[in-house]
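Below is one structure, written out as structure tokens; the observations come after it.
Only a single protein chain was left out; the remaining protein chains are all shown in position.
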Amino acid sequence: MSARYGMVIDLDRCTGCGSCMMACAAENNVPPLQQATVRTGLTPMLVRKVSNGLEGAARREAFIPIMCMHCEHDTPCVKVCPQQAVEVDKATGIVMQMPQRCLGCRYCMTACPYHARYFNWWDPSWPAGMEKSLNPGVAVRMRGVVEKCNLCHARLHEAKEKAAATGKREIDPADYVPACVEACPTGAIRFGNLADRNDPASQDARSPEAFRLLARIGTEPKVYYKSKEAWVRALAESKSGHGPETGSEVQHG
Amino acid sequence: MKVTRRDLLVWSAGAAAGLVVTPVPWKLLDDSSIWSQNWPWIPQPTRGPVEVKQSACTLCPNGCGMRLKMAAGWPVGVAGGSSHPISRGALCPLGFGAHQLNWHPERLRTVRRRATTSSWSEAKAAFAKACSEGPVVIIDGYPGRAASSVLESFNQKRNGSYRVVLGRETRALAPYEAWSGVPASALGYDLENAQTIVSFGAPLLDGWGPPGRFTRLWAERVAGAGPQLRLIQADGSLSRTATRAWRWVPVQAGCETALAAGVARVLLEERLVLARGPMPPLTLVDAASQTGLTTDAIRDLARTIVAHPPAVAIANDDNPAIAALNVVLGAAGASGGIVRRSKPATSYVGADAAIPSARAVLIDSSVPWDFARQTDAEVFRFAAWDGGSSKADWLLPAPGFLEELTDVPTAPTSAIETYAVAPSLVKAPAEVQSAAQFLSSIDPTLTTAEKIIHARCEDLFRGRIGTLIGRDRTSVAKLDSVQKFEEQLWKGAVWVGERSRPDGLRCELQVWPTAATSARPESWSATWPAPVLPPLASKLYKESSLREPPERRNA
Amino acid sequence: MASAVFSDSRWIARGEERTSLSRFLFWLAPWAIVLVVGIYAAGLCLYYGLNQTNMDNRFAFGLWIFLDLGIIALGAGAFFTGFLVYILKRSELRPILNTAVVVGFICYSGAVAILMIDVGQPLRAWFTFWHPNTHSMLTEVTFCISCYLLVLCLEYVPILLRSRQLRKLPSLLVFEHQLHKLVPVLAGVGTLLSFFHQGSLGGLYGVLRGRPFAFRTGFFIWPSTFFLFILSAIASGPSFLMLVAATVEKVTGRRFVPQELFRRLGFISGVLLALYVAGKSIDTLIWLNFTSPSEGFAPWQYYSHKPFGTPILFAEIVLFGLLPAFLLTYRRSAARRGWLLSAAALACAGVLLNRFVLTVQTLAVPTLAFDEFLQYTPSWQEVASFAGVIAYGVIVYSLSYRYLPLFAPSRGENTHVSGD
Partner (left out) sequence: MSRNTLIFGFGLAVALVAGWVGFPRALYVQRQQPLEFRHKTHAEKSGIADCSECHALREDGAFAGIPAMEKCAGCHSERIGESKAEATLVDNFIKPGHETPWLVYARQPANVWFSHAIHVKRAGLACTECHSTYGESDQVRVYQVNRISGYSRDIWGHSISRLRRAPHEGMKMSDCEDCHRRHNVEVGCLGCHE
């Protein structure tokens, strides 16, 4: 049977602590480069701070974890890659990025509306000796290729192997939980198989509070968000939805 | 025969034509691309058997449960220990990079005397000399450990003084100690039973006590499981906790005192509380003008607080006004309020009290790096990492993350006693030594931390109370030998005592206390005791707008 | 040619008079310096990686892609002239033909060179041929451009073979003759290839569903930009040829191209430009009123960010579109060389602006509600390699002009006939 792995992130529960970012970076052997900036960094999971644009007591803020949305329908990055370095896995629905196949043309980065793809601008490097602490399940990416969230594929590997070793055909869902989901202290991220209507995640995804970023572009992302607050749900639309002064607090440059 | 230029041309034409039908161009094309996929200068993960170990994080006194993925004997991944009764599978963001700290560029690996490199023998000699010449002050940042009692007992023999740097959460409990005689270190918050929590600038969702405890509790209540928990955040700015709070009360920063007084006055005047407490001198109007709120707003706040009892107020520092508000609310010594834990505890002398004139000061590696007191004594500073600009005469390399056997006493703010052990899972560099080891090597009569831990286990085992929570829960009474007990602890199980008795705390408070100035709320990175951040954390602070990277602590 | 140390007269085509070698070298020297600096900058990018540039995760494409799109559009004159001459038998365009081929060769080889620096892993670029993703516009571009570059080389060879020294080798003469028979075929193939990759370059952006500023609907698999790019390229190509020819005449102070030919080129350029402007306007209207609202984007938000205001749109369509189209076709203005050339310049500027807007503004405009408008300024390495390519072009053209009878097609044909 084929699964469609996805997530529902409850923004009302996200305190913006950043545990997911840390867990993600550690799990996926992201190098702690000192040269990188907010624009050249490698953050497969990136928590962004947004506000309702008002000041004083009326001001509201929220945090939005941004990662690859694993788009389902003519996935922009898959369609544009000239040499099949990106593909949507039939069995899992995961959008897979293959750094070893990638030639670093970055066409996929221009195609992604979520800016969820990152380029390795530098050779990866760690302080002396720290390479001992690298996760053996994940290959280090070389300079000059694009990478992104692969939904902690190393964990899927382990789950598969475990299943095979114990003579099972299907993996035990408890064995495959992405690092960010596992790390979230408030359990704001719900991960599951959206194809299975009984799966809590897919039920959440169908709740009226659930929404997807830029859903109108029609790429059918498999990462959902939910919030009780209308102004947060309004972020799903592009800027035209509300004033341009709404924005994340990123200081660029 | 004469070779002309044209011959060469023709020859190379032939060679070129030939080369195309050999493997040379094609194999080179393939191999060069493969080379670019495995560049030799790019580090690769070590191959080797992978195993998972349960332990606890010993980097700060919260002692969260940790699950470590080890490959070829090195930690390659960190996750929360989901079975831990207090941290409940959560870690602070920095904890997820803890396994890389031991290789931090700022890791201390040599004994340093001021700027110059020195040796352990010289350090020992110097300290022994100091001890013989005058009184010694030993400062501990993580009291209650076996190692702490080594430091303490070393001093008792030499009538030196043992001082403790207490965390924000424990300091906030100091007023109750003054009013009840119960040591602050024995007090905790019974948040699990509270229905309304009013926080005066305390970053409850952003680095207050064990990360998992309140965030998880809050998340469950927000999700609707169990009774609704009302979190009211009085804060100068829209802090992280304020953004998520049930209600945010925007007050001018630093006037929590006035707000507490105002609320208490309303509660007492309107007889909204049964408990009797001293009437604050501050009038409601003054409170309003100081906080920048309207009198109605304060009245409304007071009513909201008592609307869903039990309610408890949480201070960000040792501000007695907020403690007094709790007395008025009847939250001091009540279920859902401030409670006394079962186990008897000693009261500590805070290190912020001026250091008596001493010959030498020994600072344990658990003391926050920026702790500095004006003293002319000879300072021996233990630390695993160099935070820079140290005034200590001696900088002594201490074990890093999980490099030495440590026990994990109850976390501050916890309502129940817990005890866990973090065995040394990571091979320490040859040069490092903990303060306790250092002292034992000077005074061999001291009982080592290891022995003390063993003794503590025996006590707990003999006590026959409490439960061991590991993969499964087993009550201590059911265990047949102390070895089994220890074995489980070493495997990462946590001993949990019995629920605290609410009536264990009685506060005598006649007059409304005069308040100290309040401190600004701190977050994970600010309460992080290690002088450096995990390299990944400093990277992510830089590459995201999540928060300002703390100064001087960049990797 | 390097063998010409003191005097290179024996290399200069018979009957052609060229300035002294020293003056020629004096003219080359500054360009050579620029080229060397460019090569050094490119070397830095290849050795240390693309951190040498100011591109980033949002501005994943930068100056270089703009350069590629720009010069490939301007290079379109090559295939288009070939098409007119050999397929449509417009032989009055012959005098410009060699120049067209050389310019085309320069543009395409330069573009490919820059692309090889632009990709993070040049050693794996060939994967595109081995594991092609047939749905990707970039695959189409890669295939067509590399094939067409081959074609251009083949078209360049016969011109090269007419170098005075090479003509001394009889076997080469025969070879050249054979090639010449091939040229019409090459022109046909070139036209086909160019048609597709010029289009695909437009498609490159038109298909970006995730970038509503660039996304266009179209016919079958081709977004409207596919056709607009072809139009704008063949419209500006002849104009660019005019500019090149005129510059050569200015620099050398001699006349090769009859005014009549200029006017004809201008007319072709103008008519096509008018067509393009019409198409572009319709496309813009459809896009602003239907395509992008359906994706939840309001037109105003594209132009609410300085400096990308509506003036740019105006400039693209009127100032660099309608105006030159008029000047190039209106006989009174076309009669004046000055007007003609400035109009041609405007047309070229127009196509460059269009490529710039599509490459840069597309990435600068926010997509998510909480995105912010970003700016990007290329690093000196990017600029230097950019300038390097231009210097390379100037040098190659100067050498070709000096040692090959570029503007002597008729004589070239004759000698050729006598050759066999």
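Read from first to last, the chains carry the letters A, B and C; within each, the first residue is number 1.
Please note the rule applied: contacts are C-beta pairs under 8 Å (C-beta built on N, C-alpha and C of every residue); 3 or more make two chains touch, one makes a residue touch a chain.
Here the structure is a predicted model, which is why all the values come from computation and not from measurement.
Within the full complex, the chain left out of the display is in contact with A, B.
Only one residue in the set A:60, A:162 or A:216 touches the chain that does not appear here, and it is A:162. Of the listed positions A:33, A:62 or A:138, the one in contact with the omitted chain in the full complex is A:138. Residues of chain A that touch the chain left out of the display are 85, 87, 89-92, 94, 96, 98-101, 137-140, 150, 153-154, 157-158, 160-162, 164-167, 169.
Listed by residue number, the positions of chain B touching the unshown chain are 7, 10-19, 21-24, 27-28, 31-32, 34-35, 37-38, 40, 44-45, 49-50.
The rule is simple: only the chains that are shown with their structure count from here on.
If touching chains are joined by edges, the resulting network of the protein chains shown connects every chain directly with every other. Geometrically, the chain at the heart of the complex, using CA-atom means, is A. With centres set at the average Cα position, the gap from chain A to chain B is 29 Å. Chain A and chain C, compared by their mean Cα positions, are separated by 40 Å. If you average the Cα atoms of chain B and of chain C, the two centres end up 63 Å apart.
Counting partner chains per residue, chain B has residues 36-37 touching two or more of them.
Counting only residues that touch two or more partner chains, chain A has 37, 40-41, 48, 123, 142-143, 248, 250.
Across the complex, chain C meets chain B through its residues 121, 123-124, 126-127.
Taken in their complex, chain A has these residues touching chain C: 35, 37, 39-41, 48, 50, 64, 74, 76, 79-84, 101-107, 109-115, 117-123, 142-146, 213-214, 216-219, 234-242, 244, 246-248, 250, 252.
Against chain A, in their complex, chain B makes its touches with residues 36-37, 39, 41-48, 50, 69, 71-72, 74-80, 90-94, 96-97, 99-100, 103-105, 205-206, 211-212, 215-216, 218-219, 222-223, 238, 240-241, 243-244, 248, 250, 524, 534-540, 542-547, 555.
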